[in-house]
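To start, the structure itself, in structure tokens.
Of the protein chains in this complex, one is absent; all others appear in place.
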Amino acid sequence: MSTLAHEHDHHHAPSGLKRWIFSTNHKDIGTLYLIFALMMFFIGGAMAMIIRAELFQPGLQFVDPQFYNSMVTVHALIMIFGAVMPAGVGLANWMIPLMIGAPDMALPRMNNMSFWILPFGFALLISTLFMNGGGPAGGWTMYPPLVLQLNDAFPFLIFTVHILGVSSIMGAINIIATVFNMRAPGMTLMKMPLFVWTWVITAFLLIASLPVLAGAVTMLLTDKYFGTSFFSAAGGGDPVLFQHIFWFFGHPEVYILALPAFGIVSTIIPTFARKPLFGYASMVYATASIAILSFFVWAHHMFTVGMPIKGELFFMYATMLIAVPTGVKVFNWMATMWKGAMTFEAPMLFSIAFVILFTIGGFSGLMLGITPVDFQYHDTYFVVAHFHYVLLTGAVFSLMAAAYYWLPKWTGYMYDEKLAKIHFWLSAIASNVLFFPQHFLGLAGMPRRIPDYNIQFADFNMISSIGGFAYGISQLLFVYIVIKCALGGKKAKAQAWEGAKGLEWTVPSPAPFHTFETPPKLTKAMLEN
Amino acid sequence: MAKKQGDIKKTTTTLFFVTILMFGFGYAMVPLYDTFCQITGLNGKTQRVIETKGEEVVVSNREVRILFDANVNGDLPWRLKPTIKAIKVQPGKFYDATYSVTNMSNEAVVGQAIPSVSPQIASLYFKKSECFCFVNQLLEPGETKDMLVRFEVDRDLPEDVGALTLSYTFFRAKGDNS
Partner (left out) sequence: MTSIFKKAIQAIFLVTLPISAFADWALNMREGVTPISQKVYDMHMVSLWVVTIIGIIVFGIMFWSIFHHRKSRGVKPAKFSHSTTVEIIWTAIPLLIIIGLAIPATKLLIEMDDTSETALTVKAVGYQWKWKYEYLEDDLTLYSNLDEKSVELSQRADDVDPMEYSDYLLNVDEPLVLPTNTKIRILTTANDVIHAWWVPDLGWKRDAIPGFINDNWAYINEPGTYRGQCAEICGKGHGYMPIVVKAVSMDDYKVWVAEKKQEQDEANAASSKTMTKEELMTKGEAVYKANCLACHQANGQGVKGVFPALAGSKIATQPENLKTHITHILYGKNLMPPFGEQLNDGDIAAVTTYERNAWGNDTGDVVQPGDIAAERK
């Protein structure tokens, strides 16, 4: 740690704007990531509100179809790359060094860079909405030839993806370098908290899959401007090839969003059940096998392109197989609760809701994996309902749980539990009103990504929109709770939660600017998983 | 401490190279995919063969119906039509078929055809010795050309394929700015 960590050897945090712009401190950068993710969550959320407002009734109400398509596209890109992924990286930044007893991340300057290129990436993406011809409107999947019809916004879309990719890859390299090299003596790999494990596996997924996406969009770029024909049938290329490359990235990406959520929930449930996590080792193996399997199921996103039957069968079996390790995880969480002494503070409520609702998303996922039936489900609202159960009531709920769980450690104050419980119940009810009816819409035959629909879909769309508005408004409460907690409240103890385990609870709350500058001595109790 | 710094550097370098490698893998998927398609018939592209004279041995009386189909992609003002709609062929024998293509516009245009066979599995057994596909074709305004395709259906065509469709789509050639 000769040069890097000693730069900030003065034990006071630098102040002012410079503290944030030039920060190499993992806690500050973590905070930046989390605030940025929350802002993006609201920008992407505002787009979702536009979508739900347009779909409130049949007939065109507010926006025109081209803009509607842009909203659908940019909402997805912002939520995936701007909200959920940065929130995960933010948590990793804050918590991984604290959890493994390291003074900081292994590569603090790269850490700064990987955060600060994000705002530029998203400024670029959002600016495309005001360009000649409008923003990207071909879906976040960017399938050619449609995406090539995009006007001025096209190169900006591609560069945005590149920038976000570079940022995430730097973040991932940093996390792996930290975990592999900076653990406190005595913390072997199989003694690491599960959150750290899930993030290491996620980081490997990022490194293996994001460069492939970067390659795919670079091919799009050269196809449009430099005369290559990777995906142009006219030049002997194949537009379906893009879909294969995209989903080779895209399916692991799903787990990039979900695995940290598994880690969070595996941390929170034992705390509030006051009982160790059931089956730690099998959790690690299940996470790893999900990650590996995720590279062999990509074509289930594109069963309808017309594959030879052997291919369809292979991808169907592989997809269904993922249900096994995922099931193991759910059963382990249940067994952790079993015969515990549970209390139900906001983090626990969000975690339990995660387990239930993510499982519902998993159920529809299993149904979607059955190829002959997928021919009916594909590209309908059934799919929209499925991935929102997995990503909103799954990934986002786990992030909310994490925020409430660690807020005392970050701010030094307890958040307002009563308000947080209200926030939970509003979110849980509204999100189900929002997404459950979409299953019915999809089964009844409503395709996704359409701005207007037949009147037979009117009732459920209206219900869904009402749920959407309710969910959107309830999230403002979350911002209020976070700000209130940051400004003051009941002082948090070092160990904010009675049943919490782990090194992060051995440092004071709020966590001082520098922690573990000399590696902590680990006792046996501390290493208990 | 210095040792630790060295370890971090090692991890970082390794991961950096993995990143580059995976970027390359994205590109490597292009030829991999082509090979994969050739083995499995995935994208319905047809096979090329060189016809060897005097080797026509028809083993069975099996007949396969070939349906000829034609498409012209959106931005090309051409008309493409098969001369005959369908024929019955015996596997193992070579046949000729022609397509007639006309430039309907008032400018000279370069187009290029690509073939597609369905069902996909049949594309593995559909072999052409002559074809007008993947070659730039220049048509003067109003010009009509007859295009020849000479093909055989392999004797090993699975029994349950009783009919197949040979489809051509003409695209405006890349780089044609007329």
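So that you can tell them apart, the chains are marked A and B in the order they are listed, and the count of residues begins at 1 in each.
Note that contacts are C-beta pairs under 8 Å (C-beta built on N, C-alpha and C of every residue); 3 or more make two chains touch, one makes a residue touch a chain.
It should be emphasised that the depicted structure is a prediction, and the values quoted were computed from it without experimental measurement.
Asker: With the full complex in mind, choose from A:I21, A:L189 or A:V373 the residue touching the hidden chain.
Answerer: Considering all chains, including the one not shown, the answer is A:V373.
Asker: Please identify which residue in A:I29, A:M49 or A:V328 touches the non-displayed chain.
Answerer: Final answer for the missing-chain contact: A:V328.
Asker: Can you list, in ascending order, the chain A residues touching the missing chain?
Answerer: 57-61, 64-66, 69, 72, 131-134, 137-139, 143, 145-146, 149, 151-152, 233-234, 238-240, 273-282, 302, 304-306, 309, 312-313, 316-317, 320-321, 323-324, 327-328, 330-331, 334-335, 337-344, 352, 355-356, 359-360, 363-364, 366-367, 370-373, 375-376, 378-380, 440, 443-445, 447-460, 529
Asker: Suppose we count only contacts with the excluded chain; which residues of chain B make the list?
Answerer: Within chain B, the residues that touch the unshown chain are 43-44, 67, 69, 71-77, 79, 85-86, 103-107, 114, 116-119, 141-142, 160-163, 165, 167, 169, 171.
Keep in mind that, in the parts below, only the chains that are shown with their structure count from here on.
Asker: Quick one: report the Å distance separating chain A from chain B, using the average Cα coordinate of each chain.
Answerer: Centres of chain A and chain B (C-alpha means) sit 40 Å apart.
Asker: Can you tell me which positions in chain A touch chain B when the two form their complex?
Answerer: 1-2, 4, 106-107, 169, 172-173, 176-177, 180-182, 207-216, 219, 227, 229-230, 232-236, 238, 240-241, 244-245, 248, 306-311
Asker: Along chain B, where are the residues that touch chain A in the complex?
Answerer: Chain B reaches chain A through residues 1-2, 4-5, 7-8, 11-12, 15-16, 18-27, 29-30, 33, 37, 40-44, 73, 112, 114, 120-121, 134, 169, 171-175.
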